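Here the structure is laid out as structure tokens; the discussion comes afterwards.
Of the protein chains in this complex, one is absent; all others appear in place.
What follows is chain A.
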């Protein structure tokens, strides 16, 4: 860790749940957009 921590200082909170939530927040709508895109793009080969 780059910043010094003394034995008495509290350890920083675990950010992993927040990271997962934040990526899910932006990832879910993006996945929806990509799904719609793939559906439309396949028309090039089927249409």
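Assume a contact is a pair of C-beta atoms (placed from the backbone, for glycine too) under 8 Å apart; a residue touches a chain by one contact, two chains touch by 3 or more; residues count from 1.
In this text, contacts and distances are computed from a predicted model.
For the chain of the complex excluded from view, the name given in UniProt is "MFS transporter" [choices: "Peptidase U32", "Na+(H+)/acetate symporter ActP", "FAD/NAD(P)-binding oxidoreductase" or "MFS transporter"]. Mapped onto chain A, the interface with the missing chain covers residues 1-3, 5, 11-13, 15, 18-19, 22-23, 25-26, 29-30, 32-34, 36-38, 40-47.
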